[in-house]
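With one protein chain removed, the remaining protein chains of the complex are shown where they sit.
The chains carry the letters A and B, assigned in the order they are written, with residues numbered from 1 in each.
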Amino acid sequence: METTSEVDNRHLSASKKKADKTKHTPPSRRMQYDDPSAVAKLKKTQIVRKKNAERAVPLFSHLPQYEQESIFSRGFQKDASELHPAVIKLGLQYASDVISGASSRCLSLLDTLALVIESFSLSEYLETRDYRRELDKYLRRNIQFLIDCRPLSISMGNCIRYIKSRISQLSPSIPEAENKSSLLKTIRNFREEKFERAEEMIAELGAERIRDGDTILTLGRSSCIEEIFTKAKNCGKDFHVIVLDARPRQEGLALCKNLIQMGVKTDYSSLYAASYYMRDVNIVLCGAEGLMSTGAVISGLGTACVALVAKEYHVPVMITSQTIKFSERGHLDAICFNEIGNPDELIGHEGSDWFMTGVHNEKKFANMLKENWKEMKNLKVLNLYYDLTPVEFIDAVITEIGIIPPSSVPVVLREYMSLS
Amino acid sequence: MNHSTENWLIGKETRRALNYLQKELREEPFSGLRIAKETLRLLRIVVSSVAPSGLDKVEDAVRQLGRELTRGYPRCFIAENMARRVLKVIHEELQIANNPRLDTSDLGSPCRNPVKNAKTVKNIVMESISEIEDELDAVLPNIAEQSLEHIHSNEVLLTFGHSQSVEEFLKSAAEKRHFEIIIAECELDYSGHRLAKNLSEENVDITLISDAAVVALMSRVHKVIIGAEAIMADGSVLAASGTFMVAAAARHYAVPLVICAGLHKLTPLFPHHPDILYDVLSPSQVIENCKVWNESWFRQLEVSCPRLDLIQSQYIRLLVTNSGGFSPSYVYRILNEFYDEIDTFL
């Protein structure tokens, strides 16, 4: 959930970095949606404006809460001709959750931005203008559209910041084509280093930690964790996986399918079975959306629950995360920073592909609220996306640079992530 | 005693009624109070039909009935509890009948005629069954009555799923005070939605969340109030699956966990056997509307759905029952008042 303005500020400070390397400044402030002047300012830059949610949850008024509607239903606020078609497509995919995984969102962003940079040419503007400045302006509008579709994740913010800093480091004296190709090459390398190779390393490190006979519990579906299981299986390890899912986003069944097809013994259940399984579990392995400088983990809703139950049973909790997901912000809870989803996802069950149920299904579904829940004036439905798992629940973080304690996040940021 | 060779002490009619109740017990969701009342109704029939053949026979018959109910549905503690309570009354009568001196030496109680005929005994047992019935009728109002002592204005409460006691408790507080209630839906049966519906007319702000959001919101909650399926002898509590997570979160954030439950749920068993704790439903009951149902990989997937969670007593701050609020460490005392130790295993 980064905003363009903040990405911009950081970019500026990055370009000035050499000048004042010793200066300590906090990370720029996040957009607060309960600040009227900030909202008014945002509305000017927004390309798509959404209707504010009718039944907003007051505790989360600092976060954007919109009615669920099509991006196009209210039209663009601004001239959309500057938007690249690939960006529009990506934005719609984000908005409709076609692309929703932490890594896949980031990878598709990098690919799309590469396309945008490739097709950008100064010839459409005055040739005398600065390539860097114009490209930056062009990208900013496209990224704003993506943010309007769905707030950026931490790793996406980091990627954009990286690209922007690279743009600012281009030399104005070199021909445009050369600049472009070097920029595209940088993005390719960045992608390869931070995602593909990183995932491989994480898979290797994680697989090493799995011993024969281990029972591993995981929540939902994370690409890194799937890689770890594949790698471990390929090494001939014999282990047992328990996949739990949390409503309303139930992605674990797809992981189960792949595991079973690999020949891994797999159990599946819902979050409520965590305490039932936990006494037999050796390791809890969870994916992450971002790691805060305090070592706290932002990840799919339910991770904190699993980690908490694991702590009660003294089961070690490991988090997998590429260092690109590290953030220098510190967070206390899942309230100050989060994303709010469509409340209707929590209501009713028809339309979903599959569904966890208990006994007496009919009686059970008779319980469920229907689409008309909004008629109940005092009822609000909250669909949170992320959980913040406190650092004391996490025993280790598997990253591409090794298995590190969560408290080392700021160290990694300092040592590895310097933008220059 | 082997079931097949066991002589039926209870009549045919009663057995039919018993079978019906066993069927009820297997079918969920059930109301604990209803089961308690149905069991008492059965006990009444048994006592009146067996009483003429002597008090010992009544004891055996009640024991048999309790055993049958347990067998029919091992994890429904309420039916057994009712049998145990009636047994305790019978034991006391037996003791007085066999040992009249003991009775007279106790100066507190009025002197009774040491020789008793079957009729008076029957009356005494029937009377005590009526007393228990009256007690059951008062369970919900008695629990609800205490709500204002625990809920103040503008408080943020969290509850998990639906429980009749909790609903009445909240409603009674909502009559006088305005507060906020966060309801975790309880994915096992989505009963949280029912609670949201039932409270929609009240003067409270309701936020419905998924179970997974409990930890995220716990730091903003002042009290957690939940119902229970059974209160165990060591003060721990059995409740719907997922409750452990809520209890652990509450303890982590030092939020008091309050359990609302009638004392008919108090059982003298200890949660030492995993069978007591884990009632696992079969996979076919777990996944529904499933497109993958017929795919070959899916058949190799183990799917489990545990029905109950155990919350150990150290997680619980207060038990609000129909006889008042007390701490889990005091449970043993009430246990001694309600049941005889020899009836722990029927």
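For the reader, a short list of remarks on this structure follows.
To be clear about the criterion, contacts are C-beta pairs under 8 Å (C-beta built on N, C-alpha and C of every residue); 3 or more make two chains touch, one makes a residue touch a chain.
Just so it is clear, contacts and distances are computed from a predicted model.
Choosing from "Autophagy-related protein", "Translation initiation factor eIF2B subunit alpha", "Probable cytosolic iron-sulfur protein assembly protein CIAO1 homolog" or "LALA0S11e00298g1_1", the protein name stored in UniProt for the chain missing from the display reads "Translation initiation factor eIF2B subunit alpha".
Within the whole complex, the absent chain has one touching residue among A:Glu312, A:Asp333, A:Asp387 or A:Glu400, and that is A:Glu312.
Contact between subunit A and the absent chain runs through residues 312-314. Touching the omitted chain from subunit B are residues 233-235, 270, 272-274, 313, 329-333, 341.
Heads up, the rule we're going with is that only the chains that are shown with their structure count from here on.
If you average the CA atoms of subunit A and of subunit B, the two centres end up 44 Å from each other.
Residue ranges of subunit A in contact with subunit B, taken from their complex: 57, 59, 246-248, 253, 256-257, 260-261, 265-276, 301-302, 304-305, 308-309, 311-312, 333-335, 338, 346-347, 349, 352-361, 363-365, 367-369, 373, 376-384, 386-388.
On subunit B, the positions that touch subunit A within their shared complex are 27-29, 162, 185-191, 193-194, 196-197, 199-200, 202-217, 219-220, 240-242, 244-245, 248-249, 252, 278, 280-281, 285-292, 295, 297-298, 300-307, 309.
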